[in-house]
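Below is a structure I'd like to ask you about.
The complex is shown incomplete by one protein chain, all other protein chains being positioned as in the whole.
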Amino acid sequence: MAQTYSGPGVFKRIRDDYFSTRLNTVVTLGFAAFVIWVVWSLFGWGIQQAIWSPADKDHCGHGSGGACWAVIAARWRLIFFGLFPFEEQWRSGIACAAIVLTGGLSCVPWFWSARRLSALWIIGFAVFYCLMRGGFFGLTLVSEQNWGGLSLTIFIFASVTLIGMPLAIVFALLRQSRLPWIARTMGVVIDTIRSLPLLSILFTFAIVIPFVLPGWMIGDKLYRVIVGYALFFACYQAEIIRGGIQSLPAGQDEAAMALGMSYWNRISYIILPQAFRNALPATINQLVITFKETSLVVIIGFFEILASGNAAYGNAEWNFAHVEVYCFVGLIYFTFVFALSRYGAYLERRMAVVER
Amino acid sequence: MTNSQSAVRISDMDKYYGTFHALKGINLDIAKGEKIVICGPSGSGKSTLIRCINRLEEHQVGSINVLGTELDDNLDNIDEIRRETGMVFQHFNLFPHMTVLENCILAPMLVRKQERHLAERDAMELLTKVKIPEQAEKYPGQLSGGQQQRVAIARALCMKPAIMLFDEPTSALDPEMISEVLDVMVGLAHEGMTMICVTHEMGFARQVADRVIFMDGGEVIEQAPPDQFFDNPQHERTQAFLGQILGH
Partner (left out) sequence: MLALLKQKSYRDRTLQTLFVGGLAVMLVIFVMTARTNLEAQGMTSGFDFLERATGWGVSFSLIDFSTSDSYLKVIWVGLLNSLFLGVISMSFATIIGIAIGIMRVSGNKMAELIGTIYVEVFRNLPLLLQAFFWYAILTTLPKPRDAYDIGGIAFLSGRGVYLPGLNVSGLSVFLSAIGLVIAFAVWLNLTTSRRFAKMMPKEKTARARSIWLAWGFAACVVMAMGRIPDTPLLNLPYLKGLNFREGIRVSPELLTCIVAISIYGGAYIGEIVRAGFNAVSNGQKEAGFALGLTPWQIFTRIRLPLAIRAVMPMLINQYVWLFKATTIGIAVGFVDFFMVISTSINQSGQTLELIAILMGGFLCINYTMAFALNRVNDAIKLKGTQARG
């Protein structure tokens, strides 16, 4: 008679995971008490005693002991859209949705070829830019100075990635070059930029570039900062791509050479597609970091979501509500970053299975 | 133009890796349609030698002439020679991100500017010849070693080369798969292809080789037709080598 073994029962599993030894039991109980305490206080503060409606705002911050979510209800438009003209803010909203949709679509394997992916992003980005800037079809012109909040964060992130990614490929190829002087020079450039803090790069591009470039090349401060950030991104991403290239067996390039393929054909059909596949988890990780660090432009004086959050509680009316505002802004960042990093982890697992 | 009968002519060729003298004074003349087997202990420079023929390695002294084209600094000549020589590697080196068929048609389309449907037709013919047409839509990772190596041969043949270079094509294979690859190679030899094979398959050498070359320490020690080479080796290093690989 065949008997199948169905694994340990629920009780046995719980005992193994939580109470296997006396020490484990103590640890479990201690941590459980801690978790319950944290959850309970958060519940009390954030939900039970919280004040939700701007109408009750007078109760906020005066010993009610709860969170004052009224500030979000009153100021959410400022956080999301910054100083974008009030009656035009629907454009900013749709533009953000377009980019989020673009990001979602690029997770679909059908788009995973260089041509489709770049087409998708260029279209998505163009829709975003046209909606935001306007100036046609009766849409009023809103110049970049008035962009702000989440839309500015997304704009900076998307343009940095779009400029930085091709630049990163060029940097990686130059650094991997067979010609020693090109490889070495590029190596010095990449290593130097990588060892500088992003903030100093942004700062340099914001204030030094006007000194060293002829007038017609200076451009708007926002675009200078974006170019600087893209350069920084490209240096990190170039090293990731280089890692992907180096993890390929030398035989791949040799086989392509033996078939008579030219340098550019080898790079675009054999080397880069495989290198990108190998470097995908690291690339997504880099995108996560890049998204988080767009917040640094606050220090250079841009009104992205963190700055608009600061502004949301930065008046006499709401000046006590900083924790609530930061929680809300944090939640927005967390949604983007967590989704992206979970997707990266999923890809990593998926690739590990394919390789087996 | 040199002698139109030779496929490959190597004269006084030296190859260095830094200060290491990898190949010393190689002289070799291979006629069109000739089948050469190169053998020797590991590190003897036999792989380096055939990799010099299509410029995967660069030689420093002497000359290499392939089908009348001098292998020199001129990039056009290098391209020309690579188009005319096919190579099969020890580790197959198939492109894992492409299907078997895509592997086969890529170079004809990019290098020979062949149209896709023609390239596909040729590729299917060659895949039939190496007896795996049914695997055309699979990825290399889904095939066994022997099947992968046969795809690699088909891929090289798709470029319609005049010369085929084999760099230890069976060394990375499990024993039971060696014969399926050797069968394909024997078939190719019977069709009159010029073949230069680095291999330790002495049965194959006896069966198809016109000449067996023994290398050691970066030099050609001895070359002879297979009967003479195996039954009556002249040089003591050859004898020692044959004793080691045949004796056990």
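Letters are used for the chains, namely A and B, taken in the order the chains are written, and counting of residues starts over at 1 for each.
Here is the rule we go by: a residue touches a chain if its C-beta (ideal position, glycine included) is under 8 Å from a C-beta of that chain, and two chains touch if they have at least 3 such contacts.
All values reported here derive from a predicted model rather than from experimental measurement.
Asks: Please pick, from A:Q89, A:S118 or A:T185, the residue that touches the omitted chain in the full complex.
Replies: A:T185
Asks: Based on the whole complex, identify which of A:L42, A:I94, A:L199 or A:A250 touches the chain you can't see.
Replies: With A:L42, A:I94, A:L199 or A:A250 as choices, the missing chain is touched by A:L199.
Asks: What chain B residues would touch the chain not displayed?
Replies: Answer for chain B: residues 73-76, 78 touch the chain left out.
Asks: Tell me which stretches of chain A touch the chain missing from the display.
Replies: Against the left-out chain, chain A lists 17-18, 20, 24, 27-28, 31-32, 34-35, 174, 178-182, 185, 189, 192, 195-200, 203-204, 207-208, 210-214, 288, 292-293, 295-296, 298-299, 306, 310, 320, 322-323, 326, 329-330, 333-334, 337-338, 341.
Heads up, the rule we're going with is that only the chains that are shown with their structure count from here on.
Asks: Going by the contact rule at the top, pick out the chain A residues touching chain B in the complex.
Replies: Chain A reaches chain B through residues 249, 251-252, 254-262, 265, 269-270, 273-274, 277.
Asks: Where on chain B is chain A touching in the complex?
Replies: Listed in rising order, the residues are 54-56, 79, 82-83, 85-87, 89, 91, 93-97, 106-107, 110-111, 152, 155-156, 159, 165.
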